[in-house]
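Each remark here refers to the structure printed beneath this line.
For this view, one protein chain was removed and the others were kept in their places.
To keep things simple, chains are lettered A and B as they appear, and every chain counts its residues starting from 1.
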Amino acid sequence: MTLYTYGIIDSSDQIKESIYGPEGSGVYNIPYCDIGVVVAELNEPVQNVSKSSVLAHEEVIERLMEHFTILPVKFHTVFDGRNSILSMMQSYYKHFKDNLNRLRDKVEFGIKVIWPADKIKKSIRNSRKKGEHEMPIPDGSLNKNFVRKKLEKYKINEEFEQKAYKFINVMDIFFSKFAAEKVLKKLKTENLLLDAAYLIDKDRQADFKKAFEHIKNAHTGFKFLFSGPWPPYNFVICRRKVSYLKIPNKKICLIK
Amino acid sequence: MHNVAIKSKEVTLLEVLDRVLNKGVVVSGDIVISVADVDLIYLGLKVLLSSVETMEQLRGSPFVGPMQEAT
Partner (left out) sequence: MTINSLVETDFPEEFIEEMGKTDDALPKKIDANPENVEKGLAKLVLTLIELIRKLLEKQAMRRVETGSLSEEEIERVGETLLKLENKMKELKQIFGLKDEELNLNLGPLGDLM
């Protein structure tokens, strides 16, 4: 009987709701001390990674989130039985407990911002043309011209990035007022100014949403995406070091 | 407006996929029989390449020491 795993919850209680796993069997909690692992039984050890299986998986996690703090495990983590799970919990207990305590009553929200990169670059180029008075590299060889062109590109890019960071900073200061933690990805592409995850207290959700609306209205010409509440996907800290010693016919797992 | 509804579903799916497939605790060990194995290789490479920046943020100092390994 293989066990398809959803995540670690901060409870050893049984799951009261009827939630169903990939093969239609009920989702239940395997307790370990004061926490537990939420699983569903499988006959087929390998499930297909498909749109519907991923959405169904997330749907289960969202429902669990209504009642528990949950640390989602990597998609398609499957154990070969209860003993394996208990053994795993023994190794990871403290690590999970710390994460659960840190993330209790908090949810994740995602904010993505697209800005008009082309327009911004154009305006930088235009203002540079107007201010052109320095010619640091004398016109001449193929190589020197190459450097000159590269340098100009570089300077435009630097200005472009500085502008980006200024905008991001303004937004981030606003959002951070309500956030316990954050993960920011700046200028993932030229157009994707910001891809951010914020960890928000459950009872400050409304304030956070208001802050988002305020920023959105203050930046016409920018495009926004708001998502959540999610389980804390971006905020589970994985610092465990696991190394393996391979001895012929035996695999010993050393966990630091 | 039908097209917007379809696109909204698609962007929702992308957001879910980004989290469900890329994030989540890795509890690998020789007792696990089936994890999305290839993803771990992928994860390993990403940890290798981006670990310097992340580690510096977490510790506030230049990174020294062994890196976290997935399988």
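In this section, contacts are C-beta pairs under 8 Å (C-beta built on N, C-alpha and C of every residue); 3 or more make two chains touch, one makes a residue touch a chain.
The structure presented is a predicted model; accordingly, all values stated were derived computationally and were not measured.
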I'm checking contacts with the chain that's been left out. Which of A:Ser53, A:Ser176, A:Gln205 or A:Ser227 qualifies? A:Ser227
Just one of A:Ile120, A:Leu187 or A:Ile237 touches the chain that is missing; which is it? A:Leu187
Looking at A:Glu62, A:Glu159 or A:Glu181, which residue reaches the missing chain? A:Glu62
Subunit A residues touching the chain left out here are 55, 58-59, 62-63, 112, 114, 136-138, 141-147, 150-151, 154-155, 161, 184-189, 191-192, 223-230
For subunit B, which residues touch the unseen chain? 4, 7-12, 14-16, 18, 38-39, 41-42, 45-46, 49-50, 52-54, 57
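One rule holds for everything that comes next: only the chains that are shown with their structure count from here on.
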I'd like to verify one number: the distance from the centre of subunit A to the centre of subunit B, where each centre is the average of its C-alpha atoms, in whole angstrom. 8
Touching residues of subunit B toward subunit A in the complex: what are they? 11-13, 15-17, 19-21, 23-36, 39, 66, 68-71
Partner subunit B, residues of subunit A touching it in the complex: 2, 5, 7-8, 45-46, 49, 51, 54-55, 57-58, 71-80, 84, 87-88, 91-92, 110, 225, 227, 230, 233-234, 236, 238-244, 251, 253, 255
